[in-house]
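Handing you this structure, nothing more for now.
Left out: one protein chain. Kept in place: all the others.
Here is chain A:
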Amino acid sequence: MTRHIRHAALFCVLLLAALLVNAARVQVLRADAYGADPANRRDTITRYQQPRGDILVAGRPVTGSRDTGEHLRYERTYRDGPLYAPVTGFASQEYGTTLLEHTEDGLLSGADPVLAPLPLWNEFTRSRNAGGKVMTTIDPAAQRAAYEGLRSRKGAVAAVEPSTGRVLALVSVPSYDPGLLSGNGRTAREAWARLNADPDRPMLNRAVQRTYPPGSTFKVVTAAAALDAGVVDDLDEPTDSPDPYTLPGTTTRLTNGARGCADASLREAFVQSCNTVFAKLGVTTGVARMRAMAHGFGFNDGDLRIPFRVARSTFDTTVDRSQLALSSIGQYNTRATPLQMAMVAAAVASGGQVREPYLVERTTRAGGGTVSAAGARPVRRAMHPATAMRMRELMRGVVEDGTGKKAAIPGTVVGGKTGTAQHGLGNSGTPYAWFISWAQREEDMEPRVAVAVVVEDAANRREISGGGTAAPIARAVMEAVLKP
């Protein structure tokens, strides 16, 4: 019997060995795979176990965290959610994160190793640091002015500080309250379904994620290209342009909304926004130089991040002459985000330099220690400083006695350009009203703000024009920035 008891004992040893080996398999060999399984909610639970760090505008948090006492404990809250949604994005337990909440997620959630006091310390303790803070460059007054200005319309505003590239305002209307999506309950799911089904697409960040045909505002690029290349030397010299202008190689005749465009000087043509003059000017300047100038401003750059990605603005370079003519007046395949057009205005305002725009001024630990600060941004020269000087003159003319009079601010130098962009099949859509501008107080050394406004709809087609609809919004934003 003894021998058989020993055999039975050996059997028990085998069972024990099997358990130990299998436990080691699950807990060591397969641990990473199981840990990374999307159905494993541990990461999510850890992430929401502590309050998320805040996003600040002018030193005040526009976000917060609410202790729900639930399994996923802290939920994101938003102050002025719809106003700042194009900046913050949302941080949802159910639907993930977007925009700043997304790009700065590691810092805000506390997972970023740079927050750890010592390297590898968190690996050892399995702990997570308190979420850091993100200070934005947004000017709350400008942001609100843009939002109020657009109110009940559809459109977007982007404003930057030309000398630095700081993004001062980023507004998209209609907007939404990201706080609705914070949780993981029924209300969040309903809000998600409703927002996604909304034909107005409130969650679309029109200021950076959508491109529009820039229409006449693109004439700034065309004029700069022509001046930089020496195609035009004197702003007041007649340009020898017909009205109407027959597109090269076609029988299509391009006309103008304004009068007096035939053979107009560049100054007059710019102020009156003559399509014919700029279409011909673009063709004369040629696709290579047009492309170089557009590229200098930031077109065709798919890598722009502020830190979230900005949609690529396009200037088609595989065009024939008639397409180039249309491209030069901001039609055909030319498309731009509002932020891109704000960069165009900013480049003119800052002597031809293009500063890469950015939205995060500084990130800090929960305690306040700086993690990173916006360093020197890459600077690109889009045009010769002398060209920039003349472009400023042209743009000032638009505000002083052209189509952009509604953007004028007393005691302030303002330059602008209106645009009315056709779109839709056979230009059937309500045209987009554009206005881009910059402003400089007389006592200041350089312009303080460059703005782009696009309005997608207006009460009726006639009212639509950059000067009438978009310029007052731009003025309100500029005033908000310049207010002492």
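Basically, a residue touches a chain if its C-beta (ideal position, glycine included) is under 8 Å from a C-beta of that chain, and two chains touch if they have at least 3 such contacts; residues count from 1.
As a convention for this text, contacts and distances are computed from a predicted model.
Q: Can you tell which of "Acetolactate synthase small subunit", "NADP-reducing hydrogenase subunit HndA", "Cell division protein FtsW (Lipid II flippase)" or "Urea carboxylase-associated family protein" UniProt lists for the chain that's not drawn?
A: Options "Acetolactate synthase small subunit", "NADP-reducing hydrogenase subunit HndA", "Cell division protein FtsW (Lipid II flippase)" or "Urea carboxylase-associated family protein" narrow down to "Cell division protein FtsW (Lipid II flippase)" for the missing chain.
Q: Which of A:R41, A:R253, A:R381 or A:K483 sits in contact with the chain that's absent?
A: A:R41
Q: Could you pull out which residues of chain A are in touch with the chain that's been left out?
A: Counting over the whole complex, chain A touches the hidden chain at residues 1-9, 11-13, 15-16, 18-20, 22-24, 26-28, 30-35, 37, 39-42, 45, 126.
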